[in-house]
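Below: the structure, in structure tokens.
With one protein chain held back, the other chains of the complex are shown just where they sit.
A, B and C are the chain letters, set down in written order, and residue numbers restart from 1 in every chain.
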Amino acid sequence: MSSFKVRTDLALEVRENMEENARECRGVSVEEEYREESELKITKVVIETMNGAKAMGKPVGTYVTLEAPAMILPDEDYHEEISGELARQLKQIIPGLEGELSVMVVGLGNRDVTADALGPNVVDNLTITRHMMKEYGKAAFDKKKVHMVSGLVPGVMAKTGMESQEIIKGVVEKTKPDVVIVVDALAARSTRRLNRTIQLTNTGIHPGSGVGNHRNAITEEALGVPVIAIGVPTVVDAATIVGDAFDKMMRQAGEEPLDIQDELMAGLGELYNMYVTGKDVDYEIKQISHIICDALNSALEAGA
Amino acid sequence: MSSFKVRTDLALEVRENMEENARECRGVSVEEEYREESELKITKVVIETMNGAKAMGKPVGTYVTLEAPAMILPDEDYHEEISGELARQLKQIIPGLEGELSVMVVGLGNRDVTADALGPNVVDNLTITRHMMKEYGKAAFDKKKVHMVSGLVPGVMAKTGMESQEIIKGVVEKTKPDVVIVVDALAARSTRRLNRTIQLTNTGIHPGSGVGNHRNAITEEALGVPVIAIGVPTVVDAATIVGDAFDKMMRQAGEEPLDIQDELMAGLGELYNMYVTGKDVDYEIKQISHIICDALNSALEAGA
Amino acid sequence: MSSFKVRTDLALEVRENMEENARECRGVSVEEEYREESELKITKVVIETMNGAKAMGKPVGTYVTLEAPAMILPDEDYHEEISGELARQLKQIIPGLEGELSVMVVGLGNRDVTADALGPNVVDNLTITRHMMKEYGKAAFDKKKVHMVSGLVPGVMAKTGMESQEIIKGVVEKTKPDVVIVVDALAARSTRRLNRTIQLTNTGIHPGSGVGNHRNAITEEALGVPVIAIGVPTVVDAATIVGDAFDKMMRQAGEEPLDIQDELMAGLGELYNMYVTGKDVDYEIKQISHIICDALNSALEAGA
Partner (left out) sequence: MSSFKVRTDLALEVRENMEENARECRGVSVEEEYREESELKITKVVIETMNGAKAMGKPVGTYVTLEAPAMILPDEDYHEEISGELARQLKQIIPGLEGELSVMVVGLGNRDVTADALGPNVVDNLTITRHMMKEYGKAAFDKKKVHMVSGLVPGVMAKTGMESQEIIKGVVEKTKPDVVIVVDALAARSTRRLNRTIQLTNTGIHPGSGVGNHRNAITEEALGVPVIAIGVPTVVDAATIVGDAFDKMMRQAGEEPLDIQDELMAGLGELYNMYVTGKDVDYEIKQISHIICDALNSALEAGA
């Protein structure tokens, strides 16, 4: 048993890494569903109380995870199945969809770094309707109900000099959407989950896993409107991978890792800001962007 | 003499297309300078009065044009000469540069359309300092004077559902720069000027050449801070090209074009939203983006 | 009636621009089919003899054109209909598909110029199998019949210093595919056809419309294996647009255009190497690339 700091954006992984008994903590409910034919596993973690939030290190709210080992295989029918399920989950979690909504979809991340381009890719391919609605009204769509969809790719701080939060907040105050949906690449703990898992939450984005710095959170509290976040783990923190491999080996060797924990951390200093990705990251990001884009288009599309 | 509607974003071309006598209109001053060794022509048009603005169809303000036929040749020394001159002109036109400024550079246009990607390209390669100044102050730069530079690529309405003005205005109100510099691809009247001319103005951007619709202007009036615009003609409107060729031929044939003007316009209907660009547009946009980026970095760089 | 030189890569447009009586020329057969529900028009021009080839200014062979005004609308079901039809036509025109083929798909054009990026886009998204077949054989696919598909993006001469033909020929001789399929952006005569027409031919690619210069043809004669070409008109030559508009107006004015034909041509000199594209060229190229890619994947996919 190690105290090596878990660095993951997935509620699912936080829970997996808790002690057996800690998992049964109050204020956190878990539902699991498995679709055998599609090998799709859906896990819904609801953090109901502040106690639960403290135990999990994540804010109160709903976290739905879709896991499918074959997510990035080149099989279009299978993609439709996953994006169909994601659309169903989106319809449940986006508040106000029964009426007509104005929704801003924000693609976080750096479009010039393959593993970080998920958000920009999704927004680039989204069906955008706000400008048509503003110009021509519903007449342009020949539908009874049309949601106004807008899209924003704020870019990353190294290239804009601004926090994403500042940019989003400014645009939200000016264009007044009812809901913001943020799409982002996440860090997972395990390489096994890379590009095979989609997390959906109504708690927004908390850079640094909600620890400390709330300055840059992209949340309802910060923006004044509900924030839904769609995240996909596309990288693993390099120090985490080393730490995990180390723990595993120590345990197999019957040793107690704690003793040299400090040296470990010091030795990993050069891994700061280093990430692990797979060789086919371009192909996988493209596939999973399509899945999310299709799901958003379907969940937000004009109703007959 | 034809009444065919001039469609150009260049003050220089407006003036060229005015009648000889009209050019001498009051309220418009013109200075020209020619650097023989570099074949660089600098024209400064100052529209001083409302009368001048009416005659020119452009707002009161300063318009500096740099023309160089060899602008896009692969000669780095020559690039430095042009970008050096552009930097000098920028230093004169940006208000407040003698103190410490917070400057937001906005790259307008569609990064996925080669001829329209000038603005995004420039911002992508700019030296951004605002986040470093916010985090570490001038210490990070070891200079006496540092301007805070931020960059924004708002995207185009078809992809965002929002006017560029809405996005920029929101971000300006949130991050409060002292000056906004907008970089944009323009429409010229003549193919001869494509990617060989840079226009600098302190009047901002007026979509639709300032005629009518002020809703989307990116100007000091709209944003509340001075707006400098850097524009390069990268396309010619297809209908303009046909109309001009037609006028020219009619005149050569000694005919009066006015008679069939209406048929002409009707016949050109299918050219609506069509643009003319050159075959080497990718190479030329890349070259001219570098020139503008270098000039901005030089004009805005930290002082010793 | 004008002698203004038609510049088009579409056999269909060549025929439209022929005199009424010339159309009935021997050695050229034409079949048309119209699918009302999908507004899809299929035209099959077969040039059977050298006389027909001379009359058409195109080599002996089959030219199938799919025209659909709604081709680039964001309607996925409709895309599937068009790509399904294109797949059917491909299966008829690719020789040897009843057996197991080795097919090299070549994406011509410049990936950095939006209107010219069609070929590279298609190859980027194609299902490639040759390396898997070489490494693992059919076992990797669990199918009775698998075609070996490879893909090549040779780039353009300004960036490679080599003719596309040289590159393709070298790679064909080394990897020995049975068939080459070339995907390319074409020039049309009319803006109406831009990104709404797909031409399929078994005569390969003849730069400069087969006039004179055969040095760079990408044809069976040059490569030693059958060459199928898939082309989409994405640009109109700027001089062609002006010439056509001019002809039309002259005719409407009851004048004879021939008299000032020479001045016209001289006046258009500056339009050399200039092209006309639409404002939404990025979106339209993306859509049509998907259609062609899906059709190729379907026509070449492993059989059960």
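What we mean here is this: contacts are C-beta pairs under 8 Å (C-beta built on N, C-alpha and C of every residue); 3 or more make two chains touch, one makes a residue touch a chain.
Source: prediction; values computed, not measured.
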Residue of C:T175, C:Q252 or C:N273 touching the missing chain in the full complex: C:T175
Chain C residues that touch the omitted chain in the full complex: 112, 123-124, 128-132, 148-153, 155, 157-163, 166-167, 169-175
Touching residues (missing chain, whole complex) on chain A: 110, 112-114, 158, 190-192, 238, 241-242, 245-246, 248-249, 252-253, 259-260, 263-264, 267-268, 270-271, 273-283
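Criterion: only the chains that are shown with their structure count from here on.
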Degree value of the rotation bringing chain B onto chain C, based on Cα positions, nearest 5: 180
Whole-Å separation of chain centres (CA-atom averages), chain A against chain C: 42
